[in-house]
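One chain of protein is taken out of this complex; the other chains stay put.
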Amino acid sequence: MENLEFYILLLFVIVGALVAVETKNLLSAVICIGAAGFGGSLMFLFLRAPDIAITQIVVEVLALVILIRVTISRDKTFISGDWELVGVIFSVGFLLIIFLAGIKVFDSLPEFGSPSFVANSELQDTASQHYIEHGVNDTGAANIVTSVILDYRAYDTLGEATVLFTSIVGAVIILRKHSRTPLEIGS
Amino acid sequence: MLYAMCFLLFIIGLYCVLVKKNMVKIVLGIVIMEYAVNLFLIMLGYRSGGIAPIVGQDEYTSGLVDASFIQASVDPLPQALVLTAIVISLGSLALMISICIRTYERYGTFDITQIRRLKG
Amino acid sequence: MKGMTVIVKTISSWVKMLVFLFGIYIILFGHITPGGGFAGGVILACSYVLIMLAFGREYAEENLSLKLASKLDCTGALIFIGIALIGFLYGGFSFFYNFIQQEYLADKDTAFHLISAGTIPLSNIAIGLKVGASLFLVLLLLSAFRLGESPEKEN
Partner (left out) sequence: MMIPLPLFVAIPLTTSFIVPFFGQKTKGIATLLANIATTCLLVLSIYVLITGQTGIYQLGKWSIPIGINLVLDGLSALLLLTISIVSFAAMLFSIQYMEQYTAKPKYLCLFLLMVSGMNGVVLSGDIFNMFVFLEIASIASYALVGFGCEHEELEASFKYMVLGSVASMFILFGIGLVYGITGTLNFAYISKIIQSAGLNNGLYFALGMFIVGFGLKAALVPFHAWLPDAHPSAPAPISAMLSGVLIKALGVYALVRIIFNIFGVSIPIGWILVTLGVLSMVIGVFLAVGQWDFKRLLAYHSISQMGYVVLGVGIGAVVLAQGKDPAWASLAILGGLFHLINHSVFKSLLFLTSGSIELSTGSRQLKQLGGLAEKMPMTRTMCTIASAAIAGIPPFNGFWSKLLIVLAAVKAGFYGLAAVTVLVSLVTLISFLKVQRYVFLGDLPEKLSHVKESKGSMAWSMGILACLCIVMGLFLLWGPLRDQILTPAVQVLVQNLYSSDIISMQ
């Protein structure tokens, strides 16, 4: 199999995720998520996406700091594993059906090695072909991914920066101490 | 086959969100689903034997990107999408964790079966 | 929490400058080498988190207080949308028009220099500033909250 490294890495991420879901100790669950994330970032590197690999590792570090902050300070790290059978059986069965339906679907996607702008480039001139050929001339940036982010699709990145801004203001609101003014009107 | 494994990761995340009772475990389930979708998007743009979509000094001669780069470059568009998706997942993770902390301070537990003040 | 042992403190006092410099490098060279506003901003936030974990919350809060962090956050966002609006108001072009590149640098061959891609480095810096400040703000809040008293004194 020619892209063997992807299978190994994806298997590693899946095993890490499974262990994170099933383990009893919260802290080890968070560590497994971290390991799965680093496996994913390695996979990005092998998939020729260095930008994403850097961002994934660094975001992974901060996510781990946030997650560990939650689990370590709480004394109760062990969760009572009460398996109520009916809910688990029903959801596992339901998810199995979705998975089988999903498997059949992926053959309509272009084969793994050839991206979509190569596979159906005869339908119409796709945007990615334009980005690769005229990326440097149009925007002057050598890194085509940055030129796509900040010039061709800069509106996405404005939305992106606003998403981060909203979640930070939201977190500040939720973590504030006094939520209601002392003068309660009417109650 | 790789897409199917990616979808399996997505299903594992969905399973964790549906079945688990601990709030932090549910948050971890959502993080797993985000990993699966990001991996799926980047795998769509991979070209076997391709190179990263960054034009080197030698590949840019006299204002024209030479043909070897155009044939070999990986698709830059999904990478732009995934960069956005990663930062969205970090933002929503920060908000979820702050909600978890605040509910732990109020209820004293992460177990959603005991936080059942709301009915329905 | 008065921070960790002396060894950690001395090492982290050196490493934080290195991490900070690396973050700035990633932001500034975002349009030439891999990286960019987001990754660089998160690295900046990591350098501050390093100080906060090593030296304790009070020390970190002196050199970048909560109010200053939220102000930096808003200014970064305002600069970014300002760049977009300048492109919009600049002679009636459209919203995110890369006016520096298209008007001034189009013919000159500046492909691989630092100041090359018009508004792209400027928006990279704005995003890096915004992401760094806002993530540091959240982490400071999360750690402050555990001690019971909340930093939001006045509101």
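Every chain is named by a letter (A, B and C) in the order it is written, and numbering of its residues begins at 1.
Here, a residue touches a chain if its C-beta (ideal position, glycine included) is under 8 Å from a C-beta of that chain, and two chains touch if they have at least 3 such contacts.
These figures come from a predicted structure and were not determined experimentally.
**Q** For the chain that was dropped from the view, give me its touching partners among the shown chains.
**A** Across the whole assembly, the hidden chain touches A, B, C.
**Q** Among B:2, B:37 or B:51, choose the residue that contacts the chain missing from this document, as touch is defined above.
**A** The one listed residue touching the chain not shown is B:37.
**Q** State which residues belonging to chain A touch the missing partner chain.
**A** On the chain A side, contact with the omitted chain comes from 101-102, 104-106, 108-110, 116-117, 119-121, 123-128, 130-131, 151-156, 158-160, 162-163, 165-167, 169-174, 176, 178-181, 183-187.
**Q** For chain C, enumerate the residues touching the unshown chain of the complex.
**A** Interface residues of chain C facing the absent chain: 70-71, 74, 77-78, 81, 84-85, 87-88, 93-98, 102, 152, 154-155.
**Q** On chain B, what residues meet the omitted chain?
**A** 10, 13-14, 17, 23, 26, 30, 33-34, 36-37, 40-41, 44, 77-78, 81, 84-85, 88, 91-92, 95-96, 99-100, 102-103, 106-107, 115, 117-118, 120
Quick note on the criterion: only the chains that are shown with their structure count from here on.
**Q** So with touch defined the way it is at the top, what topology do the chains form here? Options are line, ring, star, complete, other.
**A** Contact map by chain: complete.
**Q** When the C-alpha atoms of chain A and chain C are each averaged to a single point, how far apart are the two points in Å?
**A** Chain centroid spacing, chain A to chain C, equals 22 Å.
**Q** Need the CA-centroid distance for the pair chain A / chain B, whole Å please.
**A** That pair's centroid distance is 1 Å.
**Q** Rounded to a whole Å, what is the gap between the Cα centroids of chain B and chain C?
**A** From the centre of chain B to the centre of chain C is 22 Å.
**Q** List, in ascending order, every residue of chain C touching at least 2 other chains.
**A** Residues 33-34, 36, 38, 42, 111-112, 131, 135, 138, 141-142, 145-146 of chain C each touch two or more of the other chains.
**Q** Going by the contact rule already set, what residues in chain B reach two or more other chains?
**A** Touching at least two other chains: 52, 54-55, 60, 63, 83, 86-87, 90, 94, 97-98, 101.
**Q** Where on chain B is chain A touching in the complex?
**A** 1-9, 11-16, 18-22, 24-25, 27-29, 31-32, 35, 38-39, 42-56, 60, 63, 65, 69-70, 73-77, 79-84, 86-95, 97-102, 104, 109-111
**Q** Can you tell me which positions in chain B touch chain C when the two form their complex?
**A** It is residues 52, 54-55, 57, 60, 63, 83, 86-87, 90, 94, 97-98, 101, 105 of chain B that touch chain C.
**Q** Which of the residues in chain A come into contact with chain B in the complex?
**A** So the residues of chain A in touch with chain B come to 2-3, 6-7, 10-11, 13-14, 17-18, 20-21, 26, 29-30, 33, 36-37, 40, 43-44, 47-52, 55-56, 59, 62-63, 66-67, 69-71, 74, 76, 79-80, 82, 87-88, 91-92, 95, 98-99, 102-103, 106, 109, 112-118, 127-128, 131-133, 135-137, 142-145, 148-149, 153, 156-157, 159-160, 163-164, 166-168, 170-171, 174-175.
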